[in-house]
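Heads up, one of the protein chains got dropped from this complex, but the rest are sitting where they should.
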């Protein structure tokens, strides 16, 4: 299979006929062969951007889309050679599995025998060759998903576009197929653009993630960039849980209602800190905290709720000011709501804002 | 509010008119005031069991259901005084929120003013009093969920039955409401039976969990029982991920393709081990394992796939025999597929089978 | 309603005015009814066990049929004796109340310049293509009367319908319109410019509707057809029914028919302004009565022959 | 829910009684009458053995088939157009097109006369253009026009709903695979609305088979079954033949509807 095209989007906005401004003009480069995830809350314009790239919508005047440098802005979808996987799968109910997969080859005029053979190959690669003769309504959700992917890949597209392809499945299956798709996209090294509003999916799958908000790009970066160095509060909250304590910085310590946190030198240096002294917010992810006995810790909280999760437990704490935070603890210790507990933060994983 | 009834189910099977055997005759005791979760894969009979308890279905001949000792087997649902929360909520679209909540009081003949007052009290408890006059279609999914719960609680039922009450919501909201329901049920100390196929929900909410399979009970126990001492492979796999290595036990060690595991004395004692010596399987949960450099470990695996999850990463490993296992690792280290990695198991959290 | 008449349509033979007059003079309320003779007889037959109708107004052959089917009862209203023999059942199971003459009812405006035809034969000419209509002879009584008239004019008899059927076969070349129901309105509107129809319809159009209408008694001759009434056997309101039958044969009733351009059954004196509206007697001389019993008997065979021959 | 079962039985009782008394029993009578004529049970075969009746049956079937085909063809084009385009005046157009939905057959017949009678609009138009007088109201063509008039709104309602329900992603998927317009229409759109085509086609066919009002109003030498039944019954008082023909007509219509429903899933009669 071909390696996939690089895509250059420049100045592409989208205003719908009814006046809805779904996308503000934006620029985005997609590298050949990478898996780019568009992540954001509902209505932020992910699907719209995907449809612009597919050629199902035209950008507002001034926008341009290039595949490997060639301008495709006015090319209709059927000429762009893109594979698409829809949330609803959009499999043709009037055709068998193999006919679905072979359809793209059929409209390209390939002879029956040849296209069947090629489609059978794709089915085999997806490990669904046993289903070839089934009707679509005889397939489970996960099987449909695979057929949709097979159909999109059968025409050896330059780019594959996936719009929330796993949303219709239940949690366990979603996690399983997420791994499969990841492996497949990495193996094929095809350019893939993957839309989701599920941060776990985005973190797991993306070579890079585009976090979107209100029709604009909030951040572009690798999953680690986005998780560990969020560009703003919006990204921080949308990708993972962020705890915030309010207080003040003084003498290399962060003072708050539940106690204090000694700050590492890099946070107190005048260059790093937004406010080297005075009122500030301390930010940390749940996994940066560890529970301890109140005596061993400089922060003391009250346990509000404990949720057993098997591998660990999720503990909600509150400080005397009522601020709630969420941390994780190993599943072995039992914690009763109402008791006091100490909290130790990993200095390498806290930040001030 | 009353403390809730104890429920005794004895010899209750269910065969549908079309011959489907949804439940084999089973016995189950529900303690007054406890939250019992029915957990199991789709089609295992959870809903059927719940509907038997509700009085929406009659058990096959020979089955009996008792509420606080009184036989209610032939009592129709409207006489059982049970509250129900449906997956689809089943709110009456022709009534406002408050009328929905007051409906149970209305059919009991309570005067308009009195029932409104009582319903308003329940709405307040659920912190949705501001919505009292809304139409149902003006509510979000989470709000509907709360109204459904309020409606079921307003009649002060002896038992509250919930059939996958959170399935219709998206992941974030589901997690949030799960906590709320947990707190509420604990506070009211009402007998609650909660159906779900989501193990995280079951572990978080249940005082006890009934794991079901094919119309029969596979295990009944506390969340910790079920997670840490699963009755069989089915339960172990359904509740959390279980890794299995095949090998043999000899001289207090478990020998397998990827190396060996020193066994703690309790596992090798003739009393504990199913096979103190000879062929055996080693079982452990992902969180019982820790990655290390190959030099520091007695087990060495090859990295197959790494899924970044923000707080941590999920790593798929395989041993020379091709057996795959799943472990977790902190998100900071980067692991490349194909490299060798050592694995250290927590001796307290492994078992042999 | 005090009495039910089957086939008393307000727009036919001016039954509308007659029913009003009956109501005014006798106090008997008879609702209008738009069945045709065939439909009426069928209904009466279907309702034989417990009749709805008290009286029925029928084309003569249907009167004969009704009697044969045993759904009538004898009644001789006042004036029965004055009806000429041949135009009544001897026991009074049916009797003529008025008669009409079949001819061509022509809407001159709708002819578009084509001359008014004078003979049956004229209608076969190509210039009449699309202008001619006749009621389906197998389903409407008027249609059958037309067939009998044409057949007679072409030299046939009630024993021999060949000439008539030949005529209809030829007429098909002119693509006639063949409705199954009375089509007075369609002539008036110009939809059917020439229709085989009764004189009274044509006169009514001529003297009370706007436009230019004529009635033609074709040169080859035609037939006169009596319309009869009968008292239904087991009539639910026999007394009122008898009063209605008396009324239509009374002087007043007969005069009213004449005002509606129908020949009264009794020989009463016509008001001059009415008499002057009819075609001259010389024209009427070409229209003859036939043996109505025989006409009835021949109908079924004719229908079969017609249906098989004319397509 | 035993108590609810009892209520359900109570609620069904009036329906049972009504249907038994006013449908089943009369139909049994009808079947009896059909067999009680001079020809006995052979009357049922009359529709096949009497050449005139058989010819009428064939004509009726052909007419109904033609009406169905024409209505579906027009309906598909219009439904696709209306469902896919949003423009000023569209709601009005949709309303106008579906307005004649419940015009009874007699009115439809009258509309045909106004359209294609001697004094009709088409006659006026063609005379004005010097093409002679177009008159077809009183022929099979008139009945054809009438039935199309009658069926088009029904078919449109069903087809428009079907096109709107069609997942647009299906067509987009086909295009993403490289299919052009006609290919998308042939491979995705038409198969997608096939059940609706079946369903509404069956309705059009059934109505054309049994409709009487239009034929009655045009009332000329159009030989269709409904007219024959009417003539046999009201003019010839031939109850047995009329009943036998009615039963035959009812059976044929019902079989067509049942077949279509099996092929297209339920909801066939819904447009009724």
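All chains are identified by letter, namely A, B, C and D, in their written order; residue positions are counted from 1 within each chain.
One rule holds for everything that comes next: contacts are C-beta pairs under 8 Å (C-beta built on N, C-alpha and C of every residue); 3 or more make two chains touch, one makes a residue touch a chain.
Just so we're on the same page, contacts and distances are computed from a predicted model.
Its record in UniProt calls the unshown chain "ABC transporter permease subunit", which is the match among "Multisubunit sodium/proton antiporter, MrpG subunit", "ABC transporter permease subunit", "Cytochrome c biogenesis heme-transporting ATPase CcmA" or "Acyl-CoA dehydrogenase". Although it is not drawn here, the omitted chain touches the following shown chains in the complete assembly: B, C, D. If you put the hidden chain back, the residue from C:91, C:109 or C:160 that touches it is C:109.
Here the missing chain is touched by one residue of D:46, D:159 or D:226, and it is D:226.
In the complete assembly, the contact with the undisplayed chain comes from D:121, out of D:69, D:121 or D:263. Touching the omitted chain from chain B are residues 54, 56, 76-79, 81-84, 86, 88, 90-94, 103-104, 107-108, 151-152, 155, 161. Where chain C meets the chain that is not shown, the touching residues are 1, 4-6, 8-12, 31-34, 46-47, 49-52, 109-110, 179, 181-185, 188-191, 209-211, 236. Residues 1, 3-4, 6-9, 11-12, 14-16, 18-19, 22-27, 29-30, 33, 74, 77-78, 80-82, 84-85, 93, 95-107, 109-115, 119, 121, 148-149, 152-153, 157, 161, 171-172, 175, 181, 206, 209-213, 216-217, 219, 226, 229-230, 233, 239, 242-243, 246-247, 249-250, 253-254, 257, 269-270, 272 are the ones on chain D that touch the missing chain.
We take it that only the chains that are shown with their structure count from here on.
Simply put, of A-D and C-D, more C-beta pairs touch at A-D. Closest to the protein's overall CA centre, chain by chain, comes D. With centres defined as mean CA coordinates, chain C is found 89 Å away from chain B. Centre-to-centre, using mean CA coordinates, chain B is 55 Å away from chain D. Centre-to-centre separation between chain C and chain D, using Cα means, comes to 37 Å.
The set of chain D residues touching two or more other chains is empty.
Counting partner chains per residue, chain B has no residue touching two or more of them. Of all residues in chain D, those touching chain A in their complex are 167, 169-170, 172-180, 183, 187-188, 191-192, 194. Within the complex formed with chain A, the chain B residues making contact are 171, 178-179, 182-183, 197-200, 203-204, 223-224, 227, 239-240, 285-287, 305, 307-312, 314, 316, 328, 330-331. Taken together, the chain A residues at the contact with chain D in this complex read 54, 56, 76-79, 81-84, 86-88, 90-95, 103-104, 107-108, 151-152, 155.
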